[in-house]
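Can you keep this structure in mind? I'll have questions shortly.
In this view, the complex is presented without one of its protein chains, the others remaining in place.
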Amino acid sequence: MSVDAAPPVPPRSTLSVMLNVILNNTLRSPLRFLGVLFLIFLANSAIQNVIAGEYTLETFISQFIFGLSQGSVYALIALGYTLVYGILFMINFAHSEVFMAGAYIGFFAIHAMDESGFLHNQTALALIFTILVGMTASVVIALLLERIAYRPLRNAPRLVPLITAIGASIAIQQLFLLLFGGSPRVYPEVSLFILPGVAGCELVDGVQVCPGIDIIDGRYDVLLFGYDIRIRPIFFVVLFLSLVLMAILWFFVKRTRTGKAMRAVAEDKNTAALMGINVDRVIVMTFVLGAALAGAGAVLFALYNQQVTPFMGFLPGIKAFTSAVLGGIGNIPGAMFGGLFLGVVESVMPSLLGLPGQLKDLVAFGTLILFMIFRPTGIFGEVITKKKA
Amino acid sequence: MAIPRKPAPGWLSQHTLPTTFYAAVVLVILTLTGMFGNFAEKDVITGRLALHLVALVLVLGVPAWFVVRPLVAAPAAQRLLNGALCGGLLALVLATMVFIEASLESIEGLVFVFQNYRPLSPAGLLTYGFSGDGLVFPGLLLLILTGAGIGALLALAVRLPGAVLSTAVISAALLVVFGLMALQIRAVISLPEALVLLLTLSGGYGVARWLPAGGVWRRAAGGAAAGLVAGGLVLLLVNGGALAPDGLLAADAAVTRLLLLPELPRLMVLVLVGLAGALLTLAAPALHQAGWLLAGGLVAFGVLNASGRMNDVTALLTLLIFAGTLLLPRWLLPAAAADHAALPPAQRVTVNRCIWLGGLAVLLVAPVFLGQYITNVLDLVMLYIIMGIGLNIMVGYAGLLDLGYVASFAIGAYACALLTTPSVITLGCVDTATVAGLRHYEMCVGAIAGWPGIGILTFWQALPLAILASACAGMLLGIPVLRLRGDYFAIVTLGFGEITRVITRASITEPLLGSAQGISPIPFPVINLSAVGGPVINLDSAQTVYYIYVGGVLLAIFVLTRLAGSRIGRAWRAMRADEDAAEAMGVNLVRMRLLAFALSAAFAGMSGAFFGAQLRGIFPDSFTILVSINVLSLIIIGGLGSIPGVIVGALMLVGLPEALRELQDYRLLAFGVLLVVAMLLRPQGLIPPAPRQLATPPAGGAA
Partner (left out) sequence: MSETMLAVRRMTKRFGGLMAVRQVTLEIPQGAIASLIGPNGAGKTTFFNCVTGFYTPEEGDILFRGASIKGLRADQIAWRGIARTFQNIRLFGEMTALENILVGMHPRLKGGVLAALTGLHGGEERRAIARAMELLEFVGLAGYGDYPAVNLSYGLQRRLEIARALASNPALLLLDEPTAGMNPGETDEMMVFIRRLRDELALTVFLIEHDMKLVMGVSDQVSVMDYGQKISEGTPAAVQSDPAVIEAYLGTVSHTMMEEFDETPLPPEARG
């Protein structure tokens, strides 16, 4: 074998040197620099918009509130993505269909109760029951998914379960389309009054009626910071219920035995199995938890969006996944925060920047890309130090 | 219907009841989608067999098959019992549903929930026409007996040799496909022409096979001679007036192509076919089989053409033809395989090359025969092959999971469309305000004063620019995600795909990209050979655009095979396996990634340009995430990094669903299920790439 004493010198043209310098050694900083420039540009156009009076605090507050409730639904779905990712390191692409199934089956429940009059006699109970039905439907779909499409492939290359997830997603969507038809189903209009008397009383046919606040279908003009703002209480209800559910999840994961087992499995499946943890059971539990949250989110989403179609899962699904990534995928508070953040950003930003509302998805994904430039592992994601050697 | 926990009686297989249970669930769901009612309107064999009966046989038979298959060694009585039990129980479930439906006062409630449900009992769809009061029961009984009968039949069939079974299944499946598509494919070839071709081919095959001590050249000569003889015969026949309306070769003039050719070209074609027959005696087993199936297919097309629709006789003939072309080669195969193996390496290379050339020739003449519909499907398949190869660079080689491949596709399509389609914006000739509501070149051409604008390039000028634009955009999009790992990369690219959707649809970009109306009409590509005295060819139909696609596919295959075996390809694969180790070996990750982005996007851009030219218009609806998902699925189903895998994957995931449009929404359901099943059965893909054998010198002379 010949011994070449001279070290190999890379052939370097001026162009490649330049490219190298630009792209490698200083890649991150100029990219961030550009990102900062872009952010300044955005801020500038926002400020100009506000100065020009095209954007008022009034709009901001109502959009912010809408964004929070939309975001809390994203967060509920995102938790499902994050939980599964945290344990199996796979993108559960079919999670959006789990969400859709909850809303769909929930519709049939609420429709039946509407027909029978139960919805009007016992509205609160009926709504809770609808949410439970939605959660159950989602859980059933998720269990089937886990058993059929994911469990046999647990040791396959990572792209393989991704494809089965995509396949399952398409299959579920099409199955719902074939079974229940493509025309949108509309959730019935429901009114649920609380706090009688708060909204004042009036005389109807000589009887004093104090309806209170309709927290599902009501729209109220409220004086806030000196602005007259139209508010739907449903947004607060959705936000509140979501936060309660997330709190329950948080408690479950942090405080219970199963939660501890879940964290152990997320850390290292094999070791967890050696410690006597039933890994299969824990994984099933994870899917159940994620699906239950998605199902509840789905019914809440349907309560204020009303329309339900077999394709309704897709957009909230990828938004939620984006939220999970924004928050740092695999991280539970991250998913919650990411969801709320994305919901608010996509609701507030378009009109703040003077863009048409059509572009709200653009804003959402633009946010994601900007975020990835500054914090490639998400808000709460641990900075993965490159593991070497 | 609970699954029994206690041990089953001795004759009952432990699989029977669970399998039946799961099958029953699927059966109920499918019935509720109104499958039987919807399929009843589609005839497979005119007036004889409608699709719903095929579906019935499948839903009863497939589970029964899975029940009896493990019992292949069991005594006949046990098999029969289990099979009949499974089929019978499933039929019982179905019968119960029909009975419930028949006894409902109104099915309004049912249809409110299951919107696609079609009533079964009034027409007696599954009950042999029995319907109405009291008459339902004999029908239901018959249905149950049918189920049990199917199960029992399969229980007996399970002992048949594998070759017979697979032949029966494949022939039946092909018959169903032919029956469903009869209208679209009846103009492929006329029967006399198909027979002439088949006789020439088998003549060449026969002469070459039974020529004493036939070496390659003697075989080839024999094949050519057979072709010559056939040509002579045809010449005699044609001169003898066989083409006249009542002659021997008289046929539908619209699909008579070969026989109407001038004498010399016709003779040459027949000699080539004879040669092909001779070469087939030396082909590798798979090619041998494929060659005969192709020939059989041609004859089946011919039979269909002669009868015009799929009637009883045609169906029987089709079944026989396919059974024959599947079984016959099995008998011929051992000799061909032995001859193939016995070839000296140099000759084997020559033979293989000839066969590939022959395949290419078949590919090139295919659109002449196949007609608009199938050619369109093939165009689409090739579009996805090009994209699949492009995405393979990213996913299969560089190991970057790109979920937003559609972005590059859209950039290529829009770039090419903008460059070739004159419009107000691209030409800048008219103020937008003055032509509000008016779009495109009708009102703009002629108003150009001196400035040629960018909207009047020809397709061939625009194509490289579109590819370049796509490649550059691919690199630019790549920069922000360069350092992202794994799933973060995937979700950001997914974001790119969604951004594409939003931008193409937004009203802001409407003046340029046309929003929902897209850009149309895009001028078709023209090959202008008038400068060298040739014709001007308009590539304005599926059949002509086909050739652009063939060129694209060949180019893509060439580029990927060349790169795969090179330093670049190795660096990519190393990077995919372990990027740190690759970096330690001196692989510049950034440069290699950018190269992968650019090349992969270039192929997508090329596909986009072709796509726009084929459809003569592009619309945002063509650029959804489904494109990305389709491409990704087909390369993984086919086997990551493998070119034959891409082709098979595209045929399966794009060609099959397109060809089976008759199945409507069910094909997408089947697509989803297929993705899952294929991955469960073959996680490594259908044709995973073989390890490269570089160390062993090609002693065996593999081509």
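The first chain written gets the first letter, and so on, giving A and B; residue counts start at 1 in each chain.
Following the convention adopted for this analysis, contacts are C-beta pairs under 8 Å (C-beta built on N, C-alpha and C of every residue); 3 or more make two chains touch, one makes a residue touch a chain.
Quick caveat, the model's predicted, so the values are computed rather than measured.
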Filtering B:545, B:563, B:609 or B:678 for touch with the omitted chain leaves B:563
By the document's definition of touch, the residue of B:573, B:593 or B:667 touching the omitted chain is B:573
Given B:35, B:126 or B:582, the residue that touches the chain left out of view is B:582
Chain B residues touching the chain left out here are 558-559, 562-563, 565-571, 573-574, 577-578, 580-589, 595, 599, 691-696
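The rule is simple: only the chains that are shown with their structure count from here on.
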Whole-angstrom distance, CA centroid of chain A to CA centroid of chain B, is 37
As the complex stands, chain B meets chain A at residues 29, 32-35, 113-116, 395, 401, 479-488, 490-492, 494-496, 498-499, 501-503, 505-508, 580, 588, 590-591, 594, 629, 632-633, 636-637, 640, 665-666, 668-669, 671-676, 679-680, 683-684
In the complex, the residues of chain A that touch chain B are 19-20, 23-24, 27-28, 31, 85, 89, 91, 108, 148-149, 152-153, 156-164, 166-175, 177-183, 318, 321-322, 325, 329, 355-356, 358-359, 361-362, 365-366, 368-369, 372-373, 376-378, 384, 386-389
